[in-house]
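A single protein chain has been removed from this complex, and every other one stays in its place.
And now, chain A:
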């Protein structure tokens, strides 16, 4: 087995995510012998109906409350490859856990309860997937047994949901009618839904394509550490990091950003192996240089012969907020991008959106938990980055509030570097007034206030 893929299962609470995974495990013989019987027995003893979800909801609180609290990793194999299936919680309260799980995935199964239909988090989760850059998605319409396997009900959900997904630029690979509890259309086609001619869940999972590694892109590597371990006569000064994208060769001229220091790669170091002549994206390596220059963790290494990233202190990003406290334009935060860190504040909140209704609000001063927003950030010092659309791993960042990661974002536009804002923070009213003047009295040629 040469390949492994991470898949996340998302959707609204009680739409059957854990059940789907539990049933897949059971039907593909992936469970330890006796596990199913043991759980059935426990259910009987506690006078609870059996649920496949009990196979996954390992925590005591999860079992007693019948709800998935935290993301679990489930190891699962098909003939084609090995999978880690990530079971994400569907309750809004645990959205941050869903995001932690989904951020690790390359593809997703989005579940909708055929009886209940599209719910709040059916939409919100899809939006989060699009923000996280997950493009391969199967939509599984579950609990078809509760709607008499009705093709028209299935089509109705499919049509409604397609409209929403269209708006957020998601094109699902397939819509599949299933019954996770009864194991229909998971592994084998069910004759109860002979009108469905597409692939089963298992076939679809195997048809997901591995994400292309970023080898073809320009070279980027964040410095993670500069090591000089003198023990046992080791004289090397090694710049350690994991390659974000591209390729590096011995002899390449490189530049450290934003400091702009230059040097040439003398050697590529990998412990226990003969020093290679080149290294590619995702490899964890060390570099020694022909000259001794002072560089530090967080610097972004690039090749001089390639297109360089942005180096500025201002940019526009789409973010999601998971913090206990609101994200506020009056507060300072810490930004982490790759191994780099910088103090950051908010120049403007351009818009805030409810990811479920897609309703937008402008002129807000705060972003609440579980909302998404478009924001102009300003860091205390210039940082290097790419746009998310060019290189994913150098185009996304997290925001730390006090001790915790509270938000994540992708950079969609770089802005010109500016010193500390000389204008005061504008109130919501001032911004609203500005927009109105701009809209209705353009001949006033009013000066932008951001």
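Operating definition for what follows: a residue touches a chain if its C-beta (ideal position, glycine included) is under 8 Å from a C-beta of that chain, and two chains touch if they have at least 3 such contacts; residues count from 1.
The definition used in the following text is that contacts and distances are computed from a predicted model.
For the chain that is left out, the UniProt protein name among "Hydrogenase maturation factor HypA", "ABC transporter ATP-binding protein", "Transport permease protein" or "Sulfate adenylyltransferase subunit 2" is "Sulfate adenylyltransferase subunit 2". For the chain left out of this panel, the touching residue among A:9, A:24 or A:74 is A:74.
Among the residues A:48, A:115 or A:236, only A:236 touches the chain that is left out of the figure. Of the options A:113, A:269, A:371 or A:386, the residue whose C-beta touches the omitted chain is A:269. Interface residues of chain A with the unshown chain, by the touch rule above, are 1-4, 32-34, 42, 58-61, 69-75, 82, 84, 96-97, 99-100, 103-104, 132, 213, 224-225, 227, 229, 231-232, 234, 236, 238, 240, 242, 269-272, 280, 282-284, 286, 297, 322, 334, 336, 338-339, 393, 396-398, 400, 402-406, 408.
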